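Heads up, one of the protein chains got dropped from this complex, but the rest are sitting where they should.
Should a chain be cited, it is by its letter among A and B, assigned in written order, with residues numbered from 1 in that chain.
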Amino acid sequence: MEQTPVTEYKIPERNFLNETKGIKSWLLTLDHKRIGILYLISVMSAFFAGGIFALLIRLELISPAKEFLTADGYNQVFTLHGAIMIFMFIIPSIPAAFGNFVMPLMIGAKDVAFPRLNLASWYIYLIGAGFALYAIFSGGIDTGWTFYTPYSTSTSTAVIPMTFGVFVMGFSSIFTGLNFVVTIHKLRAPGMTWFKMPLFVWGIYATALIQVLATPVLGITLALLIVERFAGIGIFDPAMGGDPVLFQHFFWFYSHPAVYIMILPGMAIISELIAAFSHRHIFGYKFIAFSSLGIAFTGFLVWGHHMFVAGQSDLAAVIFSFITFFVGIPSGIKIFNWITTMYKGSISLKAPMLWAIAFLLEFSIGGFTGVVLGTLSIDVHLHDTYFVVAHFHYVMVGGTVMALFGGLHYWWPKIWGRMYNETLAAIAAVLVFIGFNVTFFVQFIMGSQGMPRRYYTYLPQFEGMHGFSSIGSLIMAVGFFLIGGYLIYAIFKGKPSGPNPWKALTMEWETTSPPPTGNFDVTPQLRHGPYDYDKVVAKNVVPEYMHEH
Amino acid sequence: MSGRIDNLFDFILWASVILFAIVAISTIYFAIRYRRHGDIARTTPYIENLGLEITWTIIPFILLMVIFVWGIRDFLRLHIIPAQATEIKVTGQKWFWSFSYLDGPSTVGELIVPVNKPIKLLMSSQDVIHSFYVPDFRIKMDVLPNRYTVTWFEAVHTGEFQLYCTEFCGKGHSEMLGKVKVLPQDEFKKWLETSSGPQEGQTLEEYGASLFVKKACVTCHSTDGSKNVGPTFLGLMGRSEVLKSGQTIVVDENYLRESMLNPMAKVVVGYDPVMPPFQGILKSVDIDGLIAYIKSLEK
Partner (left out) sequence: MSTSTSHPTHLAHHFADPQQQKDSAKLGTWVFLLTEVLLFGGLFCFYSIYRSWNPDMFYNAHKFLDVALGTTNTVVLIVSSLTMALAIRSMQLGNRKQTIWFLVATVLLAATFMLIKYFEYTHKIHLGQLPGKWYTFEGIAGSNPHIFFSAYFLMTGLHGIHVLGGIGLIIWLIIRTGKGEFSPEYYTPIEMTGLYWHLVDLIWIFLFALFYLIG
């Protein structure tokens, strides 16, 4: 066995972090890497806020009696947990933070196509978040993140500022998507054809398509809701000839594709992690690439599966169920392909890979339970119960959040040039894994026994399971706080990692860590595919041909 | 019917368990078996395998289609209502359920039905969207304003079964519960005939006390002095109350009767105007009983 020589790495003297200094140079930056970091700070703050609301929910639900929230207070807390996590955290998260930072590097570009639009997108996000914050402090909101009418048009809480905030944040999402579509089409390095792109880029591209096509419909839906509320024009009011179920159709036409905006970037990261940490060419590249597009397309056709008991026609229900089953297949293909990639690989169980494995296990459970819910007869029983809550947490947290944290641990050395404490990282990953499953697995059981959603109090037979679930949430919280601790510590005091500590083959690793402001010192030439681990051995250095002459 | 649904659920459950076991075991096995030792070297050459890809596209597809068709058949059975079903009107409103029988009484919070007879529920809401859910029967249907939705069931066992509201409807959503009481057919007939007024041997006060629970007053009014959504009934009779209009009144029988039938007329200051009207739900004898009960709750 070869002894790996211990190399001391140095942070490059001039890099994108220190090239220009001062708060103005960050707030007015046009550098996609800095914008990515600005977004990262914003979405992780949102994750923290949404997480606090989650803890409040679980603490209140420890017993059926009132712990510290009134029923109205509880309704506000679960609405805010949902709205913040979905609109302020998970939808922007991976695309805006990592899509921005990593994607141009991966395709060998200097920046995204429209850097000023990119910065504007971040400010638009902040303005929208500002309205949402204003809503929280001026009456709050208690409609559930789904804003169903007529409750949302008649409640006295601050619906208009909140929905307007979400409306504004929608534009941030649209412009980010637009930027990425154009960047991926037009700014790839010479030689990088579509099928030589890393799968992360394919995932971001499919996501961007959905962002661009679906979000305007959310915009018009929320605008109609706002107009209905202050002008009473009657679109959703049955007494005036309107239809509350129409709201549900409009809302889910966006919000179903939205869940694919949430998961596709996560899957995109998993492709990178599995390949890099198995050190093996990804199995079935084309199938994975096309499955992303397939999911994006079919995702637009299944919105009615949220409305099987809403009073729509039986024929509609049957059609929606049918197409819903199709969506499961591309996701299944990905899982099988990823596992096959690990076969006869050279697997490193560093932190990013632990998160990837958590994803494989948890997302699978989420996926299977999606099949359960897509089955018409069973959904009648399980709709609006804790089974649904467990399902979407398994795919959104067990899926996307695991992938996000895997990506954080993978690209942290690229962003800061420094490595975090590997032991703490492993402990935190295990804590979150255990905590997550303790919290949510039991909710499948509760749901199938009839425990409804959005309940402030509940029948005594569910107390044991609720208590167990709440303990899990505390374990998860500890894990997440630990991660925040050692990652932030690593920014300042971590050991310099070198340009390519994972010896991966995608292009972002062929420049320094942290990268220079212009990303690459020379225009990158594609010398090998992103997964040619069977042909090329990478080292933790910037490749020879990348050095300036 | 619920047996059929459970069978499908179990089928999917076991198929998922098997598939998950394959996923989990292979993942963990590969992670250990192919663990990296020492420094990086080139790994084994990449070979495409279209056959494998197609296999695990086709097999899940077939499995899913089986599940889909099975689910459809059960779903349609749920939605095709037998012609001879007895119809009961269900009304959902914040935050209780009321039921009325074609030529019979109306009940609050309790759906009383005969065993082994198909029952059709014709449902609508007085305000926002609610959802009628009886887990033991595996039925659920949203209840909408200005529209009717329908569902049906046939109970094959007697007993009491839990009813939930399962579409978020505000403050009292988690307390909008009810019970489905399935009686033997002869008992049900008897109940239908004798369901109004104090029962044999019951005083008017006791009748009122039973209504206090049956008609869901207990959801918002306490009897021990504590403030709830509505004022406490303890010592209510003869109490001096200040109304939102600024007027002061003394609680008497007329005030009580008016507040039950038209609660918006004289709301006490410090309380939200959320009490639903019981016009059409409380008969005269019911109101008499409740007043007698309230009178008995002296401090």
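Everything that follows uses one rule, which is that contacts are C-beta pairs under 8 Å (C-beta built on N, C-alpha and C of every residue); 3 or more make two chains touch, one makes a residue touch a chain.
Since we're looking at a predicted model, the values are computed, not measured.
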item: Chains on display which the left-out chain touches in the complete complex; value: A
item: Residue in contact with the excluded chain [from A:Ala97, A:Ala113 or A:Ile378]; value: A:Ala113
item: Candidate in contact with the missing chain, chosen from A:Lys10, A:Lys24 or A:Lys186; value: A:Lys186
item: Of A:Gly73, A:Pro216 or A:Pro496, the residue in touch with the unshown chain; value: A:Pro216
item: In subunit A, positions touching the absent partner; value: 109-115, 174, 178-179, 181-183, 185-187, 212-217, 219-221, 224, 227-228, 231-235, 240-243, 246, 250, 521-523, 548-549
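Everything that follows uses one rule, which is that only the chains that are shown with their structure count from here on.
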item: Touching residues (chain side subunit A, partner subunit B) in the complex; value: 1-2, 4, 71-72, 75, 142-144, 148-151, 154-155, 238-239, 244-245, 278-281, 283-284, 287, 309-311, 314, 317-318, 321-322, 325, 328-329, 332-333, 335-337, 339-340, 342-349, 353, 357, 360-361, 364-365, 368-369, 371-372, 374-378, 380-381, 383-385, 448-450, 452-459, 503, 531, 533-538
item: Contact set on subunit B toward subunit A in their complex; value: 4-5, 8-9, 12-13, 16, 19-20, 23-24, 26-28, 30-31, 34-46, 48-49, 52-53, 56-57, 60-61, 64-65, 67-68, 70-79, 127-129, 131, 133, 135-136, 138-142, 144-147, 149, 162, 164-175, 177
